[in-house]
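Subset of chains shown; positions unchanged.
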Amino acid sequence: MTEPTAEMIQETKLYKSWGLSDQEFQTISNDILGRLPNYTETGLFSVMWGEHCSYKNSKNVLRKFSNKSERVLAGPGEDAGIIDIGDNQAIVFKAESHNHPSAVEPYQGAATGVGGIIRDIFSMGATPIALLNSLKFGELDDSHTRYLAEEIVSGIGGYGNCIGIPTVGGEIAFQSRYKKNPIVNVMCVGLIDHDDVKYGKATGKDNLIVYVGAKTGRDGIHGATFASDEFTDSKSTQRSAVQVGDPFMEKLLMDACIELVHEHSDWIMGIQDMGAAGLVSSTAEMASKASSGLILELDNVPQRETEMTPYEIMLSESQERMVLCIKPEYEQNITDFFTDKMLDAVVVGKVTTDGQYKIYQRGKMVCNIPISGLVDESPEYKRISVKPDRIADSKEQFRPEIKSLEDVWLKILRQPTIASKEYFYKTYDSQIKANTVVQPGSDAAVVRIRDTKKAIAMTNDGNSRMVYVDPFIGGQMAVIEAASNLVAAGAIPIGITDCLNYGNPEKPEIFWEFEKSVSGMAMAGKKLNIPVVSGNVSLYNEFNETAIYPSPMIGMTGLVEDIDNVITQGFKNSGDLIYLIGETRNEFNGSEIQQLQLNDVKGSLSKINVDQIKDRFELILDIINNKLINSCHDLSEGGLAVALSEATFENKLGFKCEVNMPKEYLFSETPARFVVSVSKDNQRKFEDIIGNNGAKIGVVTDDNRMNIKTIGAEATIELSVAMSIWKEAISCLMKKN
Amino acid sequence: MGLVKVYVTYKESILDPQGEAIKSAIHGMGHTSINDVRMGKYFELNVDNNVSDIDSEINLICDDLLANPNMETYRYEILEDAE
Amino acid sequence: MKFAVIVFPGSNCDKDLYFAIKDGIHADVEMIDYRSKSLDAFDAVLIPGGFSYGDYLRSGAIAAHAPIIETIKRMSALGKPIMGICNGFQILTEIGLLPGALIRNRQNRFICETVDLKVKNNQTIFTNEYEFDQTLSLPVAHGEGNYYCDISTLKQINDNNQIIFRYASDINGSIDNIAGIINKAGNVLGMMPHPERALEEMLGSDDGLKLFQSILKSHMNRVNL
């Protein structure tokens, strides 16, 4: 195939099918190059200026986030954010979306998502210690959805289990909007000593660019622009974008890179993973960070296929590859080092000072463009934002209809979004490395740090129903819920990473959802002093023009200073007293019970007093650190009824409670409430501290029953019945054919 | 009853990590005359004799389930009355 | 006493096992590369869990051809204790030091959970610190942990008391709920559950500790004889 000439590209507007607008093409030709770009150059611009790499539609919204706190060592801009946890240690974490690849090839799409996020962490020199994932699927009554769920989950497990990083937590929700566009967000957390941090920089004239890892094939070409494109039935044959993951290769690569950073830090100037838009994005960004230029020799790039064009080599998204910038005197050491680890490392270029990106193949220059133009001068758009009609202004709340409290209670426990996710998370090795103190099944996962008293708690949250109903308040709730989960485990929230999943931002209503929900998250994060240090944006999540619910995912990490204080959500002893902390209000819009009874969510959400919630978090941490409670569980979907039920399942202990509220309120989803259990010995001290922030509602029992009295109603449910419904709901649905 | 054998392999351009690992193990064992290894899946389906259009049935099953057309190709043989 | 933890490309429970020896029973331990030619300096060999060579082809199949395998076989012939956990068990069956094979879990899915198993033989160098029929709570994490052997092999290992651990209930389809077996000579143990993950109450169970203590004690007894 001969490539079209620069003139032909201009004439046929080929660039448009690659996602560049006429205006953008003009800027490139007139302002940046002063000539027409050739085929390869057009390709490079089109991926680098795509949403995935350039954030052109989202940059100005993302500025709302605060990324500062006394603990932040590095924020957005690096492969991952870094947060100080004391003792010269830090955690490094980031989340990544792989929605589109997972829709096309669910196993590999999800697996390569995991592989990619792990590379982001070890490329900074950190040792990955945990993985999490946030998944949103269509309803499980659909066979294609079940297929996607099964394959996506096994792809995540397949990669994480093989490479040996525990998958410790996550969330899974179901809603028909995700049927053809599942949400697959993965997060990785790593541990590092301050002095070991490495940045992805290509600096110092004549230093060498070294390529390490798997060979380059034609995988995923234009994967990055593909991710910025919507799905339609007719486009479902985008074949070239499928990448296959090789977790074995990545394990070798990970161990080697970590060892290199620890033992031979003096050999290397910078290290970077090849993620979206492969070689071009990694090398150009490394050069841009150091204001350097680069020369690349494509003939040296290890290739799996024959006759690859420069365009293909530069844009390939073959997995398990890294780029290093090294000092020339260590070239032999580096190649020997990697050869010993069964990995190929080859010099593919060098650093220059002219700021140009020059690429050669078979002696011919195939690209010569200013790096700043490619990386830093990508356009930025402020899209039009219009409030969708569905957003309600009225304060009216949905009123649940409850004839039999028992019935509704059990129905709610059977809802896939509420039911135990064990069927899925049991396929993840959550214990490898022997550090997982709290495994999946409680509020936050907790992983200890060996040889210290510290532990890291982490969670993924984001109730997209609430965000759909009211993006601003729903956004606040996502942050508050994540923080509640960490606090309930005994951890101080210290940092946020996010995945922002939305529809097509060129549609004003979608952009409004995006903007408002980010504002909500940013506001809550600022007030709670939890900085956003990394993240990812995934737009164009649509199928046949229907967008997913606005689905921001908050990945949050927390610090446990004394691991002996960690607690879980389950009741521990019969006879312990049960308290509800936080006021329960008449709030049903966007709730599980509204979804159940209306098969829809709507209405407006009530304002949230974040300052008050901040004080409540401090109160909870205070009672935990004073060892005054035996369990703590935050209330989320399904409200008090679900939280109390979940607290019984861990140790098969029941309860007898009485609350001074109407029965409907058992399902209210007022945020930031907690159910705690307290031994009688601690009652006095506990009550002194909580004052009127909470109320005693009952006692833990060992009679295998859940019993609750409300104003005018009472319900009793056998624990075994509730438990089997809750535990088996998802596996029953999955086994249906 | 008929037997249908289905072979599913990655498309040429798709990375086959297992094949690569197997190849280097084979080389390590001294069999250097093996230049290349690709690994695929193999299925044996037993089919009732009363199926009217077996080809279209098998193609459906392959397209929808046994192979993902985005990365794999398949072929099959029908062995009538293999029983 | 000095332990070797063999590291194959793709092993990923090697460090856990290393810590189990170092911090769990405070013995000497070293990580040994799969290309090493000698294990003369060691008293016991531990083959860790993980995904050697990605578990590509079949778990343990490619590792069975690694250079160190011949050395491990020699150690076995000398009667040195050899223990394979999870992937290590798979490797030991692949190289024929243990009978049978580990096939895909009956439910066709990877499982990670903490399960109960019973000690069915406490007269071994690996289990003498346990009681007979004692129930242990140990984590499992595997996709191919379904122990299979033919009927005559099953009879043999039963007759010789080679079945060391059984699951308290069927978790993966293993024949006779077999979770761990020993060779006829009594010096090679393979088991699917992970004792190295069960050394501290904080992580859910410390039932694995006695296994490592048994090995240490047996060695000391022999040395002191």
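Each chain carries a letter (A, B and C) given by its place in the written order, and its residues are counted from 1.
One rule holds for everything that comes next: contacts are C-beta pairs under 8 Å (C-beta built on N, C-alpha and C of every residue); 3 or more make two chains touch, one makes a residue touch a chain.
All figures in this text were calculated on a predicted structure; none of them were measured in a lab.
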A student checking the file should find the full complex to be A x1, B x2, C x1
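The rule we apply is simple: only the chains that are shown with their structure count from here on.
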Counting C-beta pairs in contact for B-C and for A-C, the higher total belongs to A-C
Taking each chain's centre as the mean of its CA atoms, chain A sits from chain C at a distance in Å of 36
Multi-chain contacts in chain A, i.e. residues touching at least two other chains, fall at 246, 248-249
The positions of chain B in contact with two or more other chains are 17, 21
So, in the complex, the side of chain C touching chain A is made of residues 9-10, 12-13, 15-16, 19-20, 50-51, 53-56, 109-113, 139, 141, 143, 194, 196-197, 199, 202-204
Listed in rising order, chain B residues that touch chain A in their complex are 10, 13-17, 21, 68-71
Contacts from chain A onto chain C in the complex sit at residues 154, 157-158, 161-164, 246-249, 251-252, 342, 426-437, 439, 448, 450, 563
